[in-house]
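Single-structure report; data block below.
Every protein chain except one is present and positioned as in the full complex.
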Amino acid sequence: MEIDEHEIMLSVNGVSYKRRVESRLLLSDFLRHDLALAGTHVGCEHGVCGACTILLDGQPIRSCLMLAVQANAREISTIEGLANKDGSYHPLQQAMHDHHGLQCGYCTPGILMTMTAFLDENASSSEDEIREALSGNLCRCTGYQNIVDAVLIAAERMRG
Amino acid sequence: MSTRSFGEPVKRNEDRRLLTGQALFVDDIELPGMLHAAFLRSQVAHARIKNIDYSRALQRPGVVAAYAAGDLGEYWQPGPILVLPPPIEGIVFHERTQVPLAKDKVRHVGEPLVIVIAENRYIAEDALDDIDVELEPLAAVVDLEQGLSPGSALVHEDIGSNVSAWVRQTRGNYAAAAAKADLVIKRRFGYEHGISSPIETRGVVAQWDIRANQMTIWDTTQAPVFVRNGLAGMLGLNERQVRVIAPFVGGGFGPKIMMFYPEEVLLPWVSMKLNRPIKWIEDRLEHFFATTHERGQIHDAEIALASDGRILGIKDVFLHDGGAYDPYGLTVPINSQCTLLGPYVVPNYDSTFTQVFTNLPTVTPYRGAGRQHGVFVMERLLDFAAHELNIDPAEIRRRNLIPPDAFPYNNEIIYQDFEVLEYDSGNYEPLLDMALDMIGYGKFREQQATARLQGRHLGIGVACYVEGTGIGPYEGAKVQVQGNGKVSVATGIGTQGQGHFTVFAQIAADQLGVAITDVDVVTGDTDQFYWGAGTFASRGAVVAGNAVNEAARVVRKKALKLASDLFECSEDDLVIDDGKVSIVGIPEKFVKLGDLANQANPMRGAVEPGTEPGLESTQYFGPRMGATANGVHAMIIEMDPGTFDLKILKYVVVHDCGTVINPMILAGQIHGGVAQGIGNAFYEKLVFDDQGQLLNASLADYLLPTALEVPRMELAHTVTKSPLNPMGIKGAGEAGAIPGGPLFAQAIEDALDLKSRSIELLEIPLSPSRLFELTRKATQT
Partner (left out) sequence: MKPAPFKYVAASSLQHALLLKAEHREEAKFLAGGQSLLPTMNFRLARPAVVIDINGIEDLAGIRLLDGRTGVGALTRYRALQRDAVFARGFPLIAEALPHIAHPQIRNRGTIGGNLSHADPASELPAIMVALRARFRVQAAKQERWIAASDFFKGALTTDLRADEMLVEIDLPPAEPRTGSCFMEIARRRGDFAIAGAAAMLTLGDGDKCIDIRLAFCGIGETPVDAGSAAAALIGHQPTEAAIRDIATSVQTMIDPSGNLHATADYQRHVAGVIAERALQTACRRARNGD
């Protein structure tokens, strides 16, 4: 069978890319290996662990359940674009650092993308709501408590 | 700046790279010309291999090579035994280790048959379909008792049985004790631990550079030094030709220290054959078969007690599922056997276990490493004894705790470090008191009764345990002050999230009076530090930490000596702080550490005989034996009597791991361990059928706890310093994961008032469905 390839043009963290991709190439692999944006991690490739979470047009999705070819003409945000250009942290990154919300760090990019989008839409939420929002991201190291604390603190700081 | 950071909740040095997606994990390695490997793995648990034909795979465009066992020639050999059986009298041990590719026989689902090398992983996986394998299935050994019965299929035929090992250890005379007991309780228990399932699976990248004559291997291993040594030996290379790097690793928990995995052995060999870098990243489906497990034990245990609840003795006969191979010796069941004793006085003990070969993936330590099983048996026996003797469950534990003046406490049996199990230090009762206070034990019965009137079923559980940590053999560290005044620390162990880059920096920073952020720590690179055993058994902070401390202390002495020569004063008149050595009381008379370092490495001139260059030192620390940490967990749950589901309302951990280097990192370790304990107790179960097929090989069906299943935890700790190392520290990595099982069993029995219905929970994991079945069965009989 001939390899089925397609040209795509997309924006990732505000930068435009034009590439030719095989139809079956997963978006997660495309970001990591074709664009060398390896901050998005792969944990399961069946949509459960959330490590591969990125923002598609601002909404968190699992990049392992999307084909690269589907990202044509879309805007993707990954962990590499989260901090400010001068290197200063997004409030959630700062809070995660302040409250030890990461240990091995493998699930962290997926959690940051999920929860920064959550914070953008929820200025103030309860611990239960935060845990619910976090429930689609598996962490095997932290037991989640410090992550929840980080989100609560970040929300408070973002409210000013 | 003269604040000491040791003992402070210092924020982590390593966070920036991890928070911004810039940390290097093994799948991030991209090398020119790199090829990708995939493995054809056995779909059956037990079979003779009749034929393997991969010729069609080689025809597929993009496929570069394929190899089966026969292609490896002399390179094919069973892996080395990693942990020899301990020196216990009468021990039986049959060494059978894993092989790089199955030859003649497959012994578990997932055992690799063929390695395929292709331009990318997609094509490599396509090529697996092109391979024809003829297997003659055999009956699979899955049930432990059936596996030991005559006529059973044999995992390793030449042994004549499925016995991997048999060990009996005794202390005192149990039979005599039981004869005099006021009460003897006997039960059969079943305890299953699960798989580590870190969010990052395993991976290996091997790069043979023929011109530089160097092999570089990136590996998610917890033991890079031993991997380097072993692979160099296997590949016929000198140790110094091989560099093993464990980069950032996304969670280890034990199975990543198992070696030599087939993939570790094969990738470098293939790289040398093809002169190309090769990458293999375990996918999640593979992880369920290709990375080691922990699994189950069956215990027939009995406890003999006096009427006041004091333990007179314990006898335990248990079977341990070791899986298809036993490269890790007896570490897991020995831990069960030893840790069963817990923080209690057990004057007479008779423990026998049989480690059984099964046609299931190999079992090696996973966070807790068999301690869970032993703790479950002891804690449950005490609960049943408490009920029969009408003693409060917390009280019966209190009455049996080893008193604080009894340390070092000799348990007279051999532990996993081959030494007699001796608890170096401990003060157990205060932790029990604190836990009971924090959980509100005293007011709970009233709370429970009030809730019952509202139709709510609350239950409470308390469990105690000890954890042997910080075992040898040794670790080393090199500490060096660089010309720019920054300090570099290198050690041989790897890091999988435990905060080594911060904790070791704290230790060095305190000795050398520099800022923690000016200490750069390298772990897991065999070119940076040559010697070491690895990160396992809750020993990283204890053993490598003490080596860092020692090396930093020596560097500090060197700096003081150099400065005292420079200022022509006594070392006692000097102080080190803020990266400078200065004369006490005359801060303007100082020299920067970096300048001292430069002076110690002159470009020209002569040095005095015996001078070592630079401001550096390499030191090793090897504890005489492990240091014993301990803890108490307590939990209040609410059960839904209709659905048998539960919600954790309160979870308390009181822990003693001696001196604490970084309380924030310690708390993180406890949180993570507790989450795994909750998963083990109530959510995670490997479901095998009788043919050894794993029926739930996906994260949709192997249930890891999420943020909704893990509650907020309240932590406290006490400090009983270990006399076994200068810093007085004990390990803490596994503590959180150990007592979850008995805690859940106790709390659920309490919530559902099962004792009044004579229903006992004798197994882990539990689940709502299992509780339904257990409770209705009893109501029916």
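Which chain is which? They are A and B, in the order written, and residues in each are numbered from 1.
Criterion: a contact is a pair of C-beta atoms (placed from the backbone, for glycine too) under 8 Å apart; a residue touches a chain by one contact, two chains touch by 3 or more.
These numbers were taken from a predicted model, which means no experiment stands behind them.
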| item | value |
| --- | --- |
| Sole contact to the chain not displayed, among B:L84, B:A176, B:V584 or B:L695 | B:L695 |
| Chain not shown: contacting residue from A:L31, A:M66 or A:L119 | A:M66 |
| Candidates B:V64, B:L703 or B:A745 - the one touching the absent chain | B:L703 |
| Per the touch definition above, residue among B:E264, B:D283, B:D326 or B:D350 touching the missing chain | B:D283 |
| Absent chain, residues of chain A that touch it | 1, 3-4, 6, 22-24, 26, 29, 45-47, 50, 53, 56, 59-62, 64-67, 69-70, 72, 114, 118, 132-133, 135-136 |
| Those residues of chain B which, in the complete complex, touch the missing chain | 121-122, 125-126, 283-285, 642-645, 683, 687, 695-696, 698, 700-701, 703, 705-706, 708-709, 767-769, 772-773, 776 |
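Quick note on the criterion: only the chains that are shown with their structure count from here on.
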| item | value |
| --- | --- |
| Computed distance of Cα centres, chain B from chain A, in Å | 29 |
| Touch list for chain B against partner chain A, complex | 9, 11-12, 14-23, 25, 27-28, 30, 122, 196-201, 248-251, 253, 281, 283-284, 496-499, 664-665, 667-676, 698-700, 704, 706-708, 710, 712-713, 736 |
| Complex interface listing, chain A residues touching chain B | 22, 24-25, 32-33, 36-46, 48-49, 51, 78-80, 82-83, 89, 93, 96-98, 100, 102-109, 112, 127, 130-132, 134-148 |
